[in-house]
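Okay, so here's the structure we're looking at.
One protein chain is absent from this view; the other protein chains keep their places.
On to chain A.
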Amino acid sequence: MMYFMFLFGFCFVFWMVGVSCNPSPYYGILSLVLGAASGCGVLVGMGGSFMSLVLFLIYLGGMLVVFAYSSALVVDPYPAGWGGLGGLVYVVGFVLLVLGLVVMGSFLCGVEGFGEVTADGVGLCVVRLDFGGVSWFYYYGSVMFLISGWGLLLTLFVVLEMVRGLSCGTLHSI
């Protein structure tokens, strides 16, 4: 399992480099989706399978919308990939940054142990840690639950006001 965890963690960092190195939005969103899938693998390996499920369904479902949006927005017939000198400079810079962080972390803190403590690391439990934890939303976290729902509703109206039109909406005042 250690090797799987290392593989998923490495893929996560690798695809984040792919997002950040200024590619075309096609490849950027592809890297983000694959990085999120690797992050799901990390969470499953740690034992948080419900958190991984939420990440996979909700986050990647939202990412699908963003993906369709960005592919509709960018109409280049030949999108610029990671190739070229500029992208190569970014990739080499980020790889050097990660290597520097590895060296610094191993000197300062000591990097060892892939996912030693998992969700059922202390023994068998009746309710899994993440299942039981999220269900606190309906008891102690009910106020924050309502606040976040109100925030999502507010965001809906703000977005509707932003994109309403040039004649009468927010854009009219610019």
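Here, a contact is a pair of C-beta atoms (placed from the backbone, for glycine too) under 8 Å apart; a residue touches a chain by one contact, two chains touch by 3 or more; residues count from 1.
Basically, contacts and distances are computed from a predicted model.
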Options "Mitotic spindle assembly checkpoint protein MAD1", "Ubiquitin thioesterase", "Ras-related protein Rab-36" or "NADH-ubiquinone oxidoreductase chain 4L": UniProt name of the undisplayed chain: "NADH-ubiquinone oxidoreductase chain 4L"
For chain A, residues in touch with the removed chain: 5-6, 9-10, 12-13, 16-17, 19-23, 25, 28-29, 32, 35-36, 39, 42-43, 46-48, 51, 54-55, 58-59, 62-63, 66, 69-70, 73-74, 90, 94, 97-98, 101-102, 105, 109-119, 121-122, 129-130, 132-134, 136-137, 140-141, 144, 148-149, 151-152, 154-156, 158-159, 162-163, 166, 170-171, 174
